[in-house]
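Single-structure report; data block below.
Every protein chain of the complex appears in place save one, which is left out.
As written, the chain order gives the labels A, B and C, with residue 1 at the start of each chain.
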Amino acid sequence: MIHAELVHETIDPADVLARVGAAEDGAVLLFLGTVRNHADGESVDGITYEAYERMASPVLAEIANEAAVRLGTDRVAVVHRVGELAIGDVSVAIAVSSPHRGQAYDASRYVIEEIKKRLPVWKREHYGDGRSEWVEGVSPGREGAASTAGEGAR
Amino acid sequence: MIHAELVHETIDPADVLARVGAAEDGAVLLFLGTVRNHADGESVDGITYEAYERMASPVLAEIANEAAVRLGTDRVAVVHRVGELAIGDVSVAIAVSSPHRGQAYDASRYVIEEIKKRLPVWKREHYGDGRSEWVEGVSPGREGAASTAGEGAR
Amino acid sequence: MSVQALFFASYRDLLGTSKLDVELPDGATVADLVRELRGRGAPFTSLPKEPAIAVNRTYALHDETLRSGDEVAFIPPVAGG
Partner (left out) sequence: MSVQALFFASYRDLLGTSKLDVELPDGATVADLVRELRGRGAPFTSLPKEPAIAVNRTYALHDETLRSGDEVAFIPPVAGG
């Protein structure tokens, strides 16, 4: 069962992992994005994630569906958190499983790369010196428009 | 801390995952190899893994060390199981973490590919009809020799 | 006709608002909406000339025609994951 969700609470990696796996699968892959204590040489205390939630949820589902096509199975689970996150907190968890490992690595990577390209989510880093700034992101621009207009995903 | 281990008991993915991760890491990746219920169109009931244990342990450690160089961190944990495994059992778990995801995917993939190329482990598949056969493997041949002779581990 | 413009993250901070109802002539496009807003002067002039836009929660090209009631989101460069 393909699962895609935006959450406000702590992500438990074991829960996401438990959503994939099947008797016919030989490879399971779990990716966790975690808040790190540094960015571009600056010390970071925490990150606020903001989302355009009513759009981010369907976009996340769309990315998960595209990944399932590459994977060849419906064992894809992706959960993205929004709100105030501390160092070490999991911001995104992606679990996939498939008969062979090649597809699992490919599909897992696809999900995180597409999230970074077109999921309407932003993050504000809080620095050690008290300042905070929106992280410079990636314009979803034309690529995003083409994709969701169905003119060819990717 | 780099960790590499050959075990006879059940592998708990959470234990392997807990060996990696650090405040400076933004990406964590866990790969699980699991016993699947089919191979080349035949139904499979279980697999017996056999190892040349006194050699497999140091080779696994060597692979983990090489992965750490690619990863740029010492957060690498790899556990391979031997003995009688049932469908769904985890035969190998590989956890890595690093500041950036590119290195994590690369190092994780490196570990599993090198295991398949040169870890002295064999598996005997037990089929639904009662037969069992050694799985045709990969000759570690020259590549293995060159690598462990230190003539370039790539 | 009237559309609802939404602003997130850095765009919301720039403008000091997350939402604006905007009156536009019938047949107006995304590009017309962006021009109309930037024409209002500061702080709207700090919006990019070609921001990423989603119409009704789907990324849209700037030549897309808007309809009354559309939800038009100005999407700053994204940084999820």
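The rule we apply is simple: a residue touches a chain if its C-beta (ideal position, glycine included) is under 8 Å from a C-beta of that chain, and two chains touch if they have at least 3 such contacts.
Please read these numbers as outputs of a predicted model, since none were measured by experiment.
Student: From the touch rule at the top of the page, work out which displayed chains the omitted chain touches.
Tutor: Touch partners of the hidden chain, whole complex considered, are B.
Student: Quickly run down the residues of chain B that touch the omitted chain.
Tutor: 33, 49-52, 54-56, 58, 80, 91-92, 112, 115-124, 134-142, 144-145, 147-149
One rule holds for everything that comes next: only the chains that are shown with their structure count from here on.
Student: So which chain ends up closest to the centre of the protein, judged by Cα positions averaged per chain?
Tutor: Of all chains shown, the one whose C-alpha centre lies nearest the global C-alpha mean is A.
Student: Could you work out how far the Cα centre of chain A sits from that of chain C, in whole Å?
Tutor: Once rounded, the distance between the two centres reads 25 Å.
Student: Can you compute the centre-to-centre distance for chain B and chain C, using the mean CA position of each chain? Integer Å is fine.
Tutor: 50
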